[in-house]
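For reference, the structure discussed in these notes is given below.
The complex is shown incomplete by one protein chain, all other protein chains being positioned as in the whole.
Right, subunit A next:
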Amino acid sequence: MSPRERTAWIAVVCTIVIWSHYFGTFWLDVAARHLNGGQILTRFIVCMVIMAVVMIGLNLATGVMTRKNMQAPPDEMERQIEGRADRIGFRVLEWLIPVALIAGLLNTGAIAAAFPADPAGSTALIFTNGILMVIVLTELVRELVHIVSFRMAA
């Protein structure tokens, strides 16, 4: 397994575990009609820090264990795979952003009605997290394209 494929596996596993927890908790809060901006921000920062620490730690550990130079520039096949992943990721983003925005705009009335204490703040939180979820999904797709491409060439 090449260092870049290993990095993609680490990113996919970390993304699924950490961001599933974050978004799962967020949407459960939405369903329970209980949104606390401060708590959500704290949870977001904690998830970001854990993601960064775990990814850097695992990449360093596997790099040391396999004695592979992680700083080596990508070769032409890796650049081609990277390019394909970027193209597919961009297409996914191009479709999901409008879908998320339109879904949000069509439901602003329902969101405001569900959170009478702070309709504007709750709407902003839901929109922000919807867009954030789209970005995370796009990154997940990109890394999955890396893995599939590397497996097809193996």
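Keep in mind that, in the parts below, contacts are C-beta pairs under 8 Å (C-beta built on N, C-alpha and C of every residue); 3 or more make two chains touch, one makes a residue touch a chain; residues count from 1.
One rule holds in what follows: contacts and distances are computed from a predicted model.
Per the UniProt record, the chain missing from the shown structure is "Helix-turn-helix transcriptional regulator", taken from the list "ABC transporter domain-containing protein", "Multicomponent Na+:H+ antiporter subunit B", "Thioesterase domain-containing protein" or "Helix-turn-helix transcriptional regulator". The chain omitted from view is touched by exactly one of A:32, A:65, A:106 or A:152, namely A:152. Seen from subunit A, the chain kept out of the figure touches residues 1-2, 5, 72, 75-78, 80, 149-150, 152-154.
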